[in-house]
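Of the protein chains in this complex, one is absent; all others appear in place.
Every chain is named by a letter (A, B and C) in the order it is written, and numbering of its residues begins at 1.
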Amino acid sequence: MTILIAILSRLAKAALTLLAIAVLNFCLLHAAPGDPAVVLAGEAGAADEQMIAQLRERFGLDQPLYVQLGKYIAGIVQLDLGYSFRQSAPVIDLIAERLPATLLLTLTAFVISLTCGIALGVAAAARVGKVSDSLLTTLALLFYATPLYWLALMAVLVFSVWLGWLPGFGYETVGSDFSGFARAIDILKHLILPALTLGLFFMAVYMRMTRASMLEVSTADFVKTAKAKGLSGPVIRRRHILRNAILPVVTLAGLQAGQLVGGAVLTETVFAWPGIGRLMFESLAARDYNTILGVFLVSAAMVILFNIVTDIVYRIVDPRIGARA
Amino acid sequence: MVGVVLLVAVIFIAIFAPLIFANTPWQMVQRPFLAPFAMESLPLGTDTLGRDVAAQLAYGARVSLLVGLVSTLVALLIGVPLGALAGFYGGYVDEGAMRFTEFFQTIPNFALAIVLVAIFEPTLASITLAIAIVSWPPVARLVRAEVMSVRKREFVDAATLAGLSKPRILVRQVLPNTVSPIIVMASLMVATAILLESSLSFLGLGDPNAMSWGYMIGAARTVIRSAWWLSFFPGIAIVITVLALNLIGEGLNDALNPHLSRKGKA
Amino acid sequence: MSTTLSIEHLTIGLPEGADRPFAVEDVSMAIEKGEILCVVGESGSGKSMTANALMGLLPPGVNVKAGRAMFEARDVLRLPEGEKQALRGASMAMIFQEPMTALNPLMRIGDQIVEVFAAHDRYTQSERREKALALIREVQLPDPEKIIRAYPFQLSGGQRQRAMIAMALALEPKLLIADEPTTALDVTTQAQILKLILDLREKRGMAVMFITHDFGVVAEIADQVIVMRMGKVVERGSATEVLENPQHDYTKRLLEAIPTGKLPEARQLSETPALEIKGLRKIYRTGGGMFKPVREVRAVDDVSLTVARGEVLGLVGESGSGKSTLGRTAVRLVTPDGGQVMVGGTDLAALSDEELRKQRHKVQMVFQDPYASLNPRQRIMGAITDGPITRGIPRKEAEARARELLEIVGLGADAASRFPHEFSGGQRQRIGIARALAMDPELIIADEAVSALDVSIQAQVLDLLRELREKLELSILFITHDLRVAAQLCDRIAVMQKGKLVEIGTVHDIFLNPQQEYTRKLLAAVPGADWDQQGAA
Partner (left out) sequence: QEAGGRLDIVVQPEPPSLMLGLVQNGPTQLVAGDIYEGLLRYGTDLQPQPLLAKSWEISDDGLTYTFTLNEGVKWHDGEDFTAEDVVFSADVFLRETHARLRASLAYVESITAPDDTTVVFQLKEPFGPFISVFETGTMPIVPKHIYEGTDFANNEMNATPIGTGPFKFEAWEKGSYIHLVKNEDYYVDGLPYLDEVYYRVIPDAAARAVAFETGEVDVLPGGSVENWDVPRLTEMDNVCSTGSGWEFFAPHAWMWLNNREGPTSDVRFRQAVMYAMDRDFQRDVVWNGFGNVATGPVSSKTNFYSDDVTIYDHNPEKAEELLAEMGYDGEEVRLLPLPYGETWQRWAEAIRQNLSEVGINVSIDSTDVAGWNEKTSQWDYDMAFTYLYQYGDPALGVSRNYTADRIQKGSPWNNVEGYDNPELDEKWFAAATMISPEERQAAYNEIQQEIVDDVPVAWLLELEFPTIYRCDIKDLVTTGIGVNDGPRNAWIEQ
């Protein structure tokens, strides 16, 4: 019950934060040089004063900035993210079209990086000081240090061009008319490379963190207690150390899960993944303000959502939080 | 140790680039796409316009390191005072500062960097600033958390009891005790900043007048098939530098953490 | 009687860079079935190492160099890991020094007990639960049904320690090793746990190796005693032999330094109050964020008392009774929720921040935790002179005075240029005292100022305080949980319980004629109280 109220109040607060973010972003974007009307006119291949004036009027860009802001905020309150000038469609539709792809990519990458990262971190911590530990740690460091886009290019080169195992880009085989299970398999094949490249960096982060955290916890007194009980090494690691070591990883993961939504621009670009990050990047080039603002708002909402989820996960993992009565 | 040696080497190359290479990295010196080791004077070959890759690499080190160091410095300059004030004074100061920080954290930071660079137009200064702007919030949070925990330590009470003023306590007693985690974080931030700069360059948001590693990879990606060395060498340079900074960071982490140094990671 | 454990010529090597080559050297001892062997000795003498070696839990770098430990006809020091595992928890169990951290914070108490059975593959799932419940009852934890599902943070320190004991006893081990299991606990809880161990020894006839530095505890439970120093056994014998007729110099010194229950003569107190506290109240509110209900603790609840000039007022009471809070309110590190604090006639609450800062020097505090109260990155000189310099005393003068004070507390002037971590706990506590004195205060709040000290150094510091009281007419609010120490130094004693002042009176009144039930309980819980009376006699 109290949890429910707490979540509700937190959501209300989040809504306010979002509104403030919308205002801030609005101001930020309008500080950018570049006029969407001019861009649109430019794209048309020819333009004159009349056309630009028409465009401005049509999009309300001829009005003073504060009026535009007022209208925009009023729209947001009614869950209307505005209209994309460039794509001539409501922003919310554009985002809705792209969001599933991004979520599929980033969540897969997230799950892969988290599970593998933690598993490898545990493995490395268990072998601390041995060759295999150094090997794993160095590998993680390498993944961490390698620029993501470079890795992506290499992955395409190797797995797609040379070996021909996996499709190098896109979301699914275009025009294949797959449906049901076959389609799922097809999408999965397309998903592997981008999800892996996106995941590798975070995997490295989680692994290092898990390892460090495991080592730290393994010096705790209760680990000694567990040994004194006669528990075996693996049992101690699983039941005692890992559970305590995972908390900082959860915090970090929560932060990053939110960031993943907007942080996949590079991966989406290299792999032609029709996601929201690319939408943002392309809209930025066209000064399609409403779309960028929409993307920012949605990803901010994601971050906040994931923060709440993190808190709940935290509560499940650590009974000390909030349980004091 | 390895980290320090590597980093010093990179810094050395960066500083002395003009002495080592007679030409600017933009000079077209030979036919394009000269493979590495094919010609003695051009050990790493030439790029798409026939420019010396080795010179580009050396000059690129300057930009990449500069962006990394300066942006980290700026991020610290924003993050440390903000976090320190929030953590030390608490209450409304804290609330205000943290809400402010939250704004910057809710926008995915790579996306924010892209927008900022696009807004200010890509110059070395704007790129550095944009990277600083997206990297300070974690610093503020860290410093805040550290200050909050140090503030509760009893020696702060002791200083209060000795009649020291609050600002003086913050600066002289509290902050020095938060230095080690900040240093460790900073070394990692430099690494992240270098990666971020290169990612921006890759997307075409680099400073066109500054030769950087990210620029090199971005420029080379279209010829990755026919001229592997053009993206390989700068890629390796980034990996080595980031690796070095990470090793230094971890080394510092261990050195500054009494628990770990005592255990002796032999 | 049969011998449960016999240690023969045990030598444990320390890694390079340690303060000495061997943690313990050529140590032998034996414990009979159903016997309690107390191991006493100064801090760092190798007591814990011996215990850990038996359990096979030596820290990395520390190794058994020689000797053997025969248990059930096997040398436990040389068993392969697998067999050791089988032994641990089943026939040989250990209770650790620190109850607060020895339990996994994320696991229910019941599960942590059940785990012991699981590790040794005993009983079925449901039986294990039953057994766990029975154990919880046996160690007299209240409301077992609830406790079994509780997390460690929901338990008090004493309850946690009992849960630990339950775990150790789960498989009815033949040998129980208890490493200072009561140091962190207040006297009343300590008494309960000692009783529990005695009961269990009776019921199950297990052998106990009990590590402690408290002779009161030794007197209460020991059959045999071993005294260790610098890794060597310096004396051994039955409890009565060692306590009453010590042979070795070190043992004698230890015993001499124990504060006796002897009460000092009453002194004439001055009329002018140095500190007046009226109706003081402090409520701590914690939590109240996301998901958390607000929790209120009435740390100090309507307390009034005065300390006269030149008086030492002892403040005693169990842990958490609000002693430190009261002290901190007096120096105004904590803002009270109600009531008045007058120092030398001025009400600190009425002062502005700036004026308060100027008046600060009048009351000083020696903090409970000496290490925490020193800035680890500041040299001792800075720590001591910061205050006086802020007050406007010239640097030279302040530094000269600091050196003088360091000499007075017995550290030597060269201590000034060192960092806090380069001192031992006792030395740090003396630095804290020097720092307080440097401000020329009228009143010192000494919060457990001698708790970290060896009995011998403890005596030294008490002498110093007595001297200052005489010479400078210094008033002291002396906070302690050690009634014996309080008896030695104080003029009057105030007793606190759960934030309330339950009794206040002269030392003689309190010790010889306590009015309150709670005070009587506190006095009775002092370990080795009987033996002590004899000593006093």
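Some points to look at:
The rule is simple: a contact is a pair of C-beta atoms (placed from the backbone, for glycine too) under 8 Å apart; a residue touches a chain by one contact, two chains touch by 3 or more.
All figures in this text were calculated on a predicted structure; none of them were measured in a lab.
Hidden chain, full complex: it touches shown chains A, B.
Screening A:C27, A:I73 or A:A89 for touch with the missing chain picks out A:A89.
When the full complex is taken into account, the listed residue touching the unshown chain is A:G275, out of A:G117, A:G199, A:G230 or A:G275. Of the residues in subunit A, those that touch the hidden partner chain are 32-36, 38-52, 58, 86-89, 94, 97-98, 101, 153, 156-157, 160-161, 164, 167-172, 174-175, 269-275, 278-279, 282, 284-287. Hidden from this view is one chain, which touches subunit B at 26-28, 32, 48-50, 118, 121-123, 204-209, 218-219, 221-226.
We adopt the following convention: only the chains that are shown with their structure count from here on.
In this assembly, the C-alpha centroid of subunit A lies 22 Å from the C-alpha centroid of subunit B. Separating the CA-averaged centres of subunit B and subunit C is a span of 47 Å. Within subunit B, the positions touching two or more other chains are listed as 263.
Across the interface of their complex, subunit A is touched by residues 99, 102-103, 105-111, 114-116, 118-119, 121, 191, 195, 198-199, 202-203, 214, 217, 221, 224-225, 231, 235, 238-240, 242-243, 246-247, 259, 263, 265-266 of subunit B.
On the side of subunit C, the complex with subunit B involves touching residues 15, 60-61, 328, 331, 333, 357-358, 360-361, 364-365, 367-369, 372-378, 383, 386-387, 390-391, 421, 432, 435, 439.
Put simply, subunit A touches subunit B in their complex at residues 17, 20-21, 24-25, 28-29, 31-33, 129, 141-142, 144-150, 153, 157, 161, 216, 219, 255, 258-263, 265-266, 269, 277, 280-281, 284-285, 292, 295-296, 299-300, 303-304.
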